[in-house]
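Missing here: one protein chain of the complex. Every other protein chain is in place.
What follows is subunit A.
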Amino acid sequence: MTQHSRDLSRRRLLFGGAALSAGVVLAGCTSNEQTPTAAQTKAAATGGNSEPGKKVTIGFSAPAADHGWIAAITNNAKAQAAAYSDVELKSVEAGADAAAQRAALSTLISQKPDVIVLLPHDGKELNAFGLEAMKAGIPVVNLDRAFPDARAYRLQIKGDNYGMGVAAATYIVAQLKAKGVSNPVIGEIPGIDSLELTQERSKGFADTLAANGLRVANRRPAEFTADSGQQAATGLFQALPKIDALWNHDDDQGIGVLAAVNQANRKEFFMVGGAGSKKAMEDIQADNTVLKATVTYSPSMASSAISLARLIGQNKGMSDLVELQVPKEIVLASETITKENASNYLKLGF
């Protein structure tokens, strides 16, 4: 019996010690230190609008990031605000859904910011908040997800989802023509299919292809994550033994799509990405994968939104325009990044 219990205590000591040391090693493994990506900010130049002016307090709210793009939005906004000596950024967490964001925003209003910059969970659901804030005399800058009511915002700045599809299809059509491919097989890997933005992107893509007498042979939606991209692409490759061109909507899930390309050993096609991540741009520049281009939907819009919110708060206009005030709507063009111009865009990659 004593023999038995001593064995047990030794065993416990062994396992306990092992568990403890494993815990210590693991805890040390959570660090992610690497050179921080330079945020996509505009350095405050001297002269004109950049001159420090009236102090502006900007309230900022964006959904909790579960994806590189949203993370870049928040980082950019903070970095851009820090670049101005006359801007104070009050950031509130938007929580998990529209209701949580509404609650967070009402605390923000009570702090009386000069301008609110807001990326809503859902533009329709937060429309009422926009109206309320505007009524209280606080200009609202809507970032990317539009309010249906024009009175609910002072400025709307957003990307062009439909235009992304158009840009991707335009590049693909031009490449296929240059290669003289007849009857090309075109694949598509969209993001989460139930989202309006995905549907707009796919519509722009399909419309532009149709205008050129082409169509998508197969589309397998992923979920904006690399692992889902890998699975969607693997399925697509089984369905299409030969592909000429492939558009993948999102560069984050594109990491998985490229992994699937390597795993399936497919090289016969070229691929266009979407959004414009730093890694995608580097891959395009290196030109050693099937990824030959990506069409942007840049989170740099958050930096621009902060700059414009500051101008609104200081009652200034955009100095290159004749108007004395900032315009009401700005839609960013979706730009096509290829090997030739990738170096210009690298600083905008997220």
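Please note the rule applied: a contact is a pair of C-beta atoms (placed from the backbone, for glycine too) under 8 Å apart; a residue touches a chain by one contact, two chains touch by 3 or more; residues count from 1.
The rule we apply is simple: contacts and distances are computed from a predicted model.
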Statement: Answer for the undisplayed chain, UniProt naming, from "Formate dehydrogenase gamma subunit", "ABC transporter", "Glycosyltransferase family 2 protein" or "M42 family metallopeptidase", is "ABC transporter"
Statement: Touch with the missing chain holds, among A:Leu155, A:Ile255 or A:Ile337, for A:Ile255
Statement: Of A:Glu196, A:Asp227, A:Glu268 or A:Glu340, the residue that touches the missing chain is A:Asp227
Field: Of A:Glu51, A:Glu93, A:Asp122 or A:Asp193, the residue in touch with the unshown chain
entry: A:Asp193
Message: One chain is left out of this view; which of A:Cys29, A:Ala178 or A:Val322 touches it in the full complex?
response: A:Cys29
Touching residues (missing chain, whole complex) on subunit A: 22-23, 25-26, 28-34, 64-68, 70-71, 193, 217-221, 223-231, 234-239, 241, 252, 255-256, 258-260, 262-264, 279
